[in-house]
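This report refers to the structure that appears directly beneath it.
With one protein chain removed, the remaining protein chains of the complex are shown where they sit.
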Amino acid sequence: MPHLLESRRLLKDFGGLNAVDHLDFHIDEGEIVSLIGPNGAGKTTFFNLITGFYPADDGKVLFDGHNLLGLSPYQITELGIARTFQTVRLFQEMTILENVMVGQHCRGRSGVLGAVFRPPRYRAEEARIRKKAEEQLAFFGSRLGGYRLDQMANSLSYANRRRLEIARAMGTEAKLILMDEPSAGMNPKETEEIASLIGKLRDERGFTILVIEHDMKVVKGVSDRVVAMDYGHKIAEGTYENVANDEHVIEAYLGRKATREDQDAS
Amino acid sequence: MTNSKLKLGIRMGAYGGVATIYLCLVGIIETFSDRDIITGIISLGHTLLFLTALVTGYLNMQQVDKLINPAHQVVEKAPKPKDTIHSAVAGIITGISLVILVLVLDRFNIRDMLVNASPKLFELLLLEKGVTPTMVSLLPFGQGLAAGMLRLVVFSTVLGLVGGTLYLLPPTRRRSIMLGIAMVVLLGLLSDLMRIALNKPGWSEGFYKLIYTGRGLSSQGAVITLVATAAITSAWRYIPDSYTRVISVITAWLPTWIRITLASLLSVSLLLRLAWFLGIENVYPPILPDCPGLITSNISLTNCTEWISQGLSAPQESTEGGLASSAPAVSAAITLADSLMLLGIAASIFLLLVRTVQMSMSSDIQKWPAPPLQKLERAQRLVTLYLGVAALLFIPGVVGVYPSEVLVMVGLYVVMGLGLNIVVGMAGLLDLGYVAFFAVGAYSMAVLTTVDASVGGAQLSFWGALPLVVVITGIAGLLVGAPVLRMRGDYLAIVTLGFGEIARFLALSDWFKPALGGAQGIIKIPDIHIGGVEFVGPQKLYYLILVSCLIAYFITARLKDSRVGRAWGAMREDEQVADVMGVNTTAYKLLAFAMGALIASVSGAIFAAKLGTIYPHSFNVQVSITALGLLIVGGIGSLPGVVVGAFALVGLPELLREFSEYRMLFYGAAMVIMMLVRPQGLLPSARRGHKLQGNERDQDDWMRIAAESEAAGSESSG
Partner (left out) sequence: MLRNALERFSWVAFLLWCLRIGVIALVVWGASATLLSGRYSASNWISLIVAGLAQGSVYALIALGYSLVYGILLMINFAHGEVFMAGCFTAYFAARALESSGYLAKHPLLTIGALLIVSMAVSTIVAVLLERLAYRPLRNAPRLVPLITAIGASFVLQYTFRGLYGSGFSAYPTFDILRGRWMVAGASIQIVQVVVFISALLLMAVLYWFVERTKTGKSMRAVSEDKEIAALMGIDVNRVILVTFAIGGLLAGAAGVLRGLYQPQGISAFMGFIPGLKAFTAAVLGGIGNIPGAMLGGIFLGVFESIGPNLVLEGLGIPGANQLRDAIAIVMLVFVLIFRPQGILGEKLSEEKA
């Protein structure tokens, strides 16, 4: 069976610095894969390449039988890839519900005429979009639901903004969700929650998930497979234990933490 | 502390002085002194002069407050009455600045350079002109330069003091006084309009005579206004309540058939009036006589029966003023409907009275039970809608020609503003060349319909040409949109500004002269007809514009709350993310430009037909800036804000001829001040109103602290 997403010798050159350097990567349907690596390893850049944020300089990205390179971001989203951002980027002056409804945009058809005359078809679509959006938000319990639906996104707390970003990505009805450090800036309790949420997203909603994560507890808890990057290269791949004990990885990144974890274990 | 307060007072006074001197030298004081606020007592020019001193005192006190009580928490630290002395200081300094100006005007001739440093300004500053001779003789300190200067200082000081005191008053009291002053100024400004609207035979005449005299308020009118405004502001919170109450009583106690009959009678009467109004042949000058019927004529109980008999036999006097021959029948019908309606109202009041009496007599009848909430709300909406529609339909007939002309201009800008709101407010693309679309609309309408043989030739009717005009302008929108697709916000602004200018250059050039008529423009654009009704003159055009405003409002409101509107919103907030979330930003940008253009084209098309002749010079950058300015004043993205902004920025200056010269100055100042002080506009789009940011953030911190201590606790214990 072909991989859901596959990159072959993907290259991004920022004027001499190869942020992503001939990277081979793949993820299969139903997998949760963690992407780890020290700061500046090129993880976010890799996401940006997949989603069409930046044009790639060489290589290939295949998704579900389509070559993604050269497509616009919105086309890629339509094909079924959604993402969150490392620095939360919500639509600040839109309501929480609207934020998620924008996610549904690519699953709708109606245009200006529909909006003005509101024929039954438009109403049905609008109702569907609304229902789907509310469904995604309901996934987060009361945190983003109820009276909050009509509040501005910028009124949310930091953790809830991150949750809303995830809800917005879910709203696109993607097959694959790319999450960029979903637990960044969260307290331990919230981080735990995010970890279980990632699991639930796959188990209950059937998303395939590629997550960039610095928190090794989360990585350990959720991943089927871990890929480690440094200087744009893939330096290790495998189960958490394999990668965590890989000497390149320890050298590049995990060194200190791994020893601490070992101590914890002993 | 006292020292720094003193310094503050001096500084604020100096600012106030600079501001007043600016107003004098730019010519505003002098120009505005020709308009009375209170006849014979104070002109607009002097009002402004005094207001600056007052505002200086007020602001000074505000600054003092900030200085001694920075966090606005400690009540004991709030400024005390004795602090008003510093406001007086500010007033003195403002006065002294003016004295210096007076001295300069007296000693040197600076008029070669500063055109407004005129003898008239000099006299105005000494308060020897702009007030009636009787007032002059009443002024303190008598005549002459020294006396005048002393007077300036004393007046400024007192006003500074008053301003400072005003700040210290409790907010409700302060608000009603300030509103009262504002109302006096506003009513004074509108005196010309009021004369046209009210000073004609009928019930309104008495009201006019009560408040106005000459070209401004009478002194008793000013007092009445002040008192009434203060009373209304303090009673304000009860008013919506009593409105609901009246409606609730009516819905609960008037039999449905009476309500329906009354409403339909009123509708018939209104519609007949409208038909009468639109059906009159056009006269020149285009002043329409008052409509026959009861509401506009003198109401008194004695001639009630007379009316009814009049209503039954067709009255003849309504044919005056060269009216069409169909008028008598219509006017008879109107009078009949009116009479029946009055009868109905009388009957229902009688019924309600009976009910009240019954209620007071027996105790087992429930007292005015409220109808079910839903029903009440619906009734209230209906009544409000009905009253609103009736008011909108009747304005031109009531206010007369010139104000209708103003309304037509306001309406044209409302339509434009709504279109621009799509581009700027919804999609976040700052378009400074919006006039180009207005121009394309006007020019294409002109070319397609003109009966002048030298250009065009299609000679379509307005309605035949309109679809073409809309399509052409929509395409123009795409053409402007395409090259700027990849430009960042501020470049986009300047490039669109450039496009606006190019449109004008091209219209002016010899190159396009054969098609567009060059500097002479295009003449002989025919009027707009619907069936037999010819839309000539502002009072009739008003209806056309009203309909276009409503349509544009409807379209933009529906777009705002739709898939398209959300896509635009996402693009406005963060273009890149919108793209990643699946919005084809290229297409939606083009769509925004096209929709904006399309709506502007309607405004342009009506504009062309209204004037009958168009020149390139009508389509300059000021139009774009006005449209943008009204968005900013009203609140970017807010639809009611567009209407409010258009009234403030187009309506007011149109009403006040004196303003016209300083119009763009005010627009510019309004834009700067709004951006500095209130970037969300006067009527912010509702959604931005309530932010609970603070709350949730606090809660967030609290949670974090709790979690952290929890974590710390478990660590230490483990």
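By written order: A and B. Residues from 1 in each chain.
Basically, a contact is a pair of C-beta atoms (placed from the backbone, for glycine too) under 8 Å apart; a residue touches a chain by one contact, two chains touch by 3 or more.
From a predicted model like this one, the values you see are computed outputs, not experimental measurements.
Which listed residue (B:85, B:487 or B:682) would be found touching the missing chain in the intact complex?
B:487
Could you tell me which of B:58, B:122 or B:499 touches the chain that is not displayed?
Touches the omitted chain: B:499.
Can you tell me which of B:69, B:116, B:204 or B:459 touches the chain that was removed from the display?
Here the residue in touch with the unshown chain is B:116.
Would you write out the residues of chain B that touch the absent chain, in ascending order?
Counting over the whole complex, chain B touches the hidden chain at residues 22, 25-28, 112-116, 430, 432, 482-491, 493-495, 497-499, 501-502, 505-506, 508-511, 513, 586, 621, 625, 628-629, 632, 661-662, 664-665, 667-672, 675-676, 679.
Here is the rule we go by: only the chains that are shown with their structure count from here on.
Cα centroid separation between chain A and chain B, in whole Å?
Inter-chain centre distance comes to 49 Å.
Given the complex with chain B, which residues does chain A contribute to the contact?
Result: residues 51-53, 72-74, 77-78, 82-83, 85, 89-95, 98, 101-103, 105-106, 108, 110-112, 114-116, 118, 125-126, 129, 151-152, 154-160, 168, 172, 187-190 of chain A touch chain B.
Considering the complex alone, what residue numbers of chain B touch chain A?
Its residues touching chain A are 554-555, 558-559, 562-567, 569-570, 573-574, 576-586, 591, 595, 687-688, 691-693, 696-697, 699-700, 703-704, 707-708, 710-711.
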